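Take a look at this one; I'll ask things after.
Yeah, one chain of the complex is gone here, protein chain that is, but the others are all in their spots.
Showing chain A:
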Amino acid sequence: MTELSAHLPQFQHGQLTENFPDNHLSNTNDSSERRRHDNSERRRNDNPGSETNGQPQNNIQQVVEQDEEEDEELTLKYGAKHVIMLFVPVTLCMVVVVATIKSVSFYTRKDGQLIYTPFTEETETIGQRALNSILNAAIMISVIIVMTILLVVLYKYRCYKVIHGWLIISSLLLLFFFSFIYLGEVFKTYNVAMDYITVALMIWNFGVVGMICIHWKGPLRLQQAYLIMISALMALVFIKYLPEWTAWLILAVISVYDLVAVLCPKGPLRMLVETAQERNETLFPALIYSSTMVWLVNMAEEDPEAQRKASKNSTYDKQAPANQTQNEDTDADDGGFSQEWQQQRDNRIGPIESTPESRAAVQALPSNSQTSEDPEERGVKLGLGDFIFYSVLVGKASATASGDWNTTLACFVAILIGLCLTLLLLAIFKKALPALPISITFGLVFYFATDNLVQPFMDQLAFHQFYI
């Protein structure tokens, strides 16, 4: 096991912190509102049929108010769709983790701890155990904070190569090494005889396709599937190597940290998001789960026009970090986008979330792209760290709860409701929000409550076969 723990720190070093910048949901930025109003005003003013020329001001005022309401309504409508779009991957990740925990005993066996949690929890007294777990959690959190700050500093000073290298190394490690271990354990559990050559071939294919999908281009569903798989693998590692009390403490502290890091003005994650928005860049594509890929709308006849507008926009881009271009950048971040924006969509290239899409978009320009986009295609993004910690919570609940499936189910529902609430807040506030705090709080509350309170009750009821 020594070589495992030797690899792990390096891995942890890389992957953990990368995931943490993304413990937040990205959505529109503040200026999108203004932008929408600009667009609508322009459109209304350009309308030749307008007869109220003498009162342009009132017109604009009313229009602005109407637009706001329409925006809100559409936001709510599409908000529901986005909730479902995020429910499915989160549920899948949790299902994979719970299924693995229940069947493969490797991940519930105690085989030592990470070097990030050096204090053991097998102590004589409860006080000692509590102290050890607090120390472990403190060490882990400080490692995470240091790594996040390092990442933000690297990003600010444009050391993109370092960041990309870091990301590539950690996804390499995840995709090859951890999936190899996982596959090995699954084979052991089901007593499947397998030779090394087949395994090597399988892992090689899996890993290479994964690297391509995540860091470069690939079909959206495949990319999403790979992101879910690596989140599940990471969550399984956490479940295995974090001792009990440490794990719960870390979950609690991480959600507080997430809250602080994303919402405080000097929080590292907030600075990361703002810097990315200023530079009109997307955040690292390898660390964010995006529920859609934004395709370019272009119909055949609009292509030259779009191309012209595209070049115009790129110069405009350099001129002013104004609302317009900022919105083009983050439009794909928007949950629920308004109809007016929809109509103006051929104007923008939208430097879309990740390089795969922007390249696809640019390539789609000259060749008549047939994919037309409808408003519902706009998606919402969730950081992989959120996936991982949700799955850690549910996995730990299924691994160590006395109420077993009841507790797992309760935590699952709690996390999903928390996610719903977070998305609702996202639709209201329209800026990057931390996705962890509400869900993890609900999850923790429900875990401890169900395990200690509901479990005995349900046990007794089932024993007597009473029904409530």
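Quick note on the criterion: contacts are C-beta pairs under 8 Å (C-beta built on N, C-alpha and C of every residue); 3 or more make two chains touch, one makes a residue touch a chain; residues count from 1.
The definition used in the following text is that contacts and distances are computed from a predicted model.
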item	value
Complex member absent from the view - protein name from UniProt, among "Translation initiation factor eIF2B subunit delta", "Phosphatidylinositol glycan anchor biosynthesis class U", "Gamma-secretase subunit APH-1" or "AP complex subunit sigma"	"Gamma-secretase subunit APH-1"
Omitted-chain contact residue, chosen from A:115, A:252 or A:458	A:458
Listed residues A:94, A:410 or A:438, member touching the removed chain	A:410
Residues of chain A (touch criterion as defined above) contacting the omitted chain	69-70, 72-73, 76-77, 403-406, 409-410, 413-414, 417, 446, 449-450, 452-454, 456-458, 460-462, 464-468
